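A protein chain is absent from this complex, but the other protein chains hold their places.
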Amino acid sequence: MTHRSRGFTRVATSVLLAVIAFIFAFPLFYLISTSLKTKADLFAPVPSLFPPAPTIDPYISVLFTRGFGGLLVNSVVVGLSATVLSICVAFAICYPITRLPASPRLRAFVLSWALSLRFLPPVAVVIPYFAIVRTIGLYNQLPALILVYTIFNLPLAIWMLRGFLDEIPLEIEEAALVDGASRWYAFRTILLPLSRTGILAVVIIVFAFDWAEFLFAFILTATPQAMTFPVGVQGLVTQFEIIWNDMAAGAVIAIVIPLSLMIIARRHVMTGLTFGVIREK
Amino acid sequence: MSGNGVNAAPAHPFAIGARIRTTWMARSRQEQLVYKLLLPVFGTVFVLATIPFILAVIQAVTSDSGGFIGLENFGRALGNPLLYESIKQTGIYAAIALPIEILGGLGIALLVHRTVRSNIIRAAIYIAAMIPIVIPQIAVGVVFRLVYAADYGILNVLLGQTGPHQPLWLSSPPLAMIATASVDIWQWTPFVYLVMFAGLQTVPSESVEAAQVDGATTWTQFRHIELPYLRPLLLLVLFFRIADVIRVFDHVYVLTGGGPGTTTQFLSLYIYRIGFKFSDLGQASALAVLVMVAMTLFYTIVLRFLPADRG
Partner (left out) sequence: MKLRKWLAMLVPIALVASACSSTPSSGTATKLTIAAVQGVEDAGLKALAPMYKQQKGVEIEIVEAPYDDLYSKLVNAFKANDSTYDLIMMDDPWMPKFGTDGSLSDLGALGITQDPDIAQVVWDVGTWPPPRGPVPPTETSKAKQLLGVTIVGNVEMFMYRNDLTPTGPTSYDDVLANAKAQNKQGSVAGYIIRGKATNPVVADFLPILWSQGGDVFDENWNVVLDNDASKAAIGFLVNDLKPVAQTDPGSTDASDRDKIMANGQGYQSSVWPGEINTAVLDPAVTKVAGKVTFIPIPKGKSGKGVGMMGNWLLGVPKASKNQQAAAEFIKWMLQKDTQMTYAQNQGIPSRTSVLKDASLTAANPYFPVLADALQAPPNWRPRTDQWNAVETIIGTHLNNALTGGETADQAATGAAAEIRTLMKGAGYPTQ
């Protein structure tokens, strides 16, 4: 390959990437643009790319007038709690199948069971879950959502965490055990610190999925006391009217919080996204 | 390690108890510890996640008044021609969206991996790619309605097609399919990209350099060095994406409502229609159970030919 043609390839790929980036960025740009428009702008016969007179009224409307601020708090509480619970449960499940001599069949069973959780269309389990949650007295309460989200994001958490644990050589822990340390001690002082990156990665990804969930949040809550942000946003599409600008503002707000978390933990998230299956070859 | 008389039955949700009993005595202390640690938590979660599934099965085989009606709901579910229509449409949707998402995500990851060296640009691309995942589904639908709608949609305006013969993205059959699938592509290609890009970072640089010294072309480098590393990831992404195509709902509901006709009435919309519009929860549950069984079968078959795990 000559120097020249390599340079050409580089320019060509840069152009290609720029085009792809533009296509993907456009809806986001238009979302933000819409969130800064007034209702009158949205009724213009020919839509405009940029808001003619940018206004932050839609944001004020969503956060304060409509009272979605409270829903946002619920979302954060549910998202963080469910994420922590998911990680703990996933750890309890992944530890024995990765760090101990579990049979390959047991391992395969646990992993495929986890994946099959994701295959059941939610429509079918919504009503059974509703009935269960009512029976145990958690209807319209945040713990119900925390519980359900924990279960539904286990597939992701288990598959990712198991990958990270696989990558940590068994020998490190075994050395400590030979020296007479208890399993709990070895877990706490060796495995936990070593898998810190992986845990944080799972935390962020699971949180992102919890964050956008709508169906169960809608069915298992009845009042703003327990409703989450996506449930509020859903309400901006009414029978006769779509409140475009408030909807767009809601979407932008919904982006900002998980995004901040992801920016903070960027490197950890990248490692987490390999799902850890790589090193098995 | 497990050559102790366990028959080679595939993993089955309800077989675990029996397997534990028959093999308990034969296991070492360490192996017993596996079960002692696993059982309390896994057992609890297993029960919590399985009860609703069992309730759904019960709902599928009983009438509204509670009597057992056998497989009647399954018969009605399978006897409705609209089911096959919706499976076909879901198939077309998946056939458009999934290859583009997976090949596109992989392709972009390779491009960025090989050409973009700046950490800041990589970070910027990475951050942008996470955004579509966290937007509420309904809002995704609404934004694309503002893009695709006739007259007030920005796309036709930008294309300069605003007259009476403008493309009707939401109500002419092939375009409506493309419009709804494009939303899926927009939302999930970045997710595939993130997974693949991260996967590429773990390919040991020594093997890549060795191959380059041997004069490997870009293609052989990908085919023989990077692809083997990415294959299990590709499978996992494929499973998650297929499972999610069966749940596709909100953006389609906002964009087309399942129309024109039944062109975009995908499986999830169809089950919703049976369950909540027709108030036939028995049949809806039967459908959901059927979907889950079919998916699990599919998954088992694929794994048999393309194992993603050493086990």
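For the reader, a short list of remarks on this structure follows.
Think of it as A and B in the order they're written, each chain with its own count starting at 1.
FYI, a contact is a pair of C-beta atoms (placed from the backbone, for glycine too) under 8 Å apart; a residue touches a chain by one contact, two chains touch by 3 or more.
Not measured: the values here are computed from a predicted model.
Set against the missing chain, the residues A:Ala12, A:Ala222 or A:Val256 yield one that touches it, A:Ala222. Only one of A:Ala92, A:Ile168 or A:Ile242 touches the chain withheld from this view, namely A:Ile242.
One chain of the complex is left out; on chain B, the residues touching it are 149-152, 162-164, 166, 168, 170-173, 255-263, 265, 273, 276-280. With the whole complex as reference, residues 38-40, 43, 45, 77-78, 80-81, 83-85, 126-127, 130-131, 134, 139-143, 146, 192-193, 196, 199-200, 203, 218-219, 222-226, 234-242 of chain A touch the missing chain.
Keep in mind that, in the parts below, only the chains that are shown with their structure count from here on.
Rounded to whole angstrom units, the spacing between the C-alpha centres of chain A and chain B is 15.
Interface of chain B with chain A (complex): residues 1-2, 6, 11-13, 16, 19, 28, 30-31, 33-35, 37-38, 40-42, 45-46, 48-49, 51-53, 55-56, 59, 108, 111-112, 114-116, 123, 125-128, 130-140, 142-147, 152-154, 157, 162, 186, 189-190, 194-195, 197-199, 201-203, 228-230, 232-233, 236, 239-240, 243-244, 246-247, 250, 254, 267-268, 271-272, 275, 281, 284-285, 287-289, 291-292, 295-296, 299-300, 303, 308-311.
The touching residues of chain A, when paired with chain B in their complex, are 10, 13-14, 16-17, 20-21, 24-25, 27-28, 30-31, 34, 45-47, 49, 89, 92-93, 95-97, 100-113, 115-125, 127-129, 131-132, 147, 151, 154, 156, 159, 208-209, 211-212, 214, 229-230, 233-234, 236-237, 242, 244, 247-248, 250-251, 254-255, 258-259, 262-263, 266, 269-275, 277-281.
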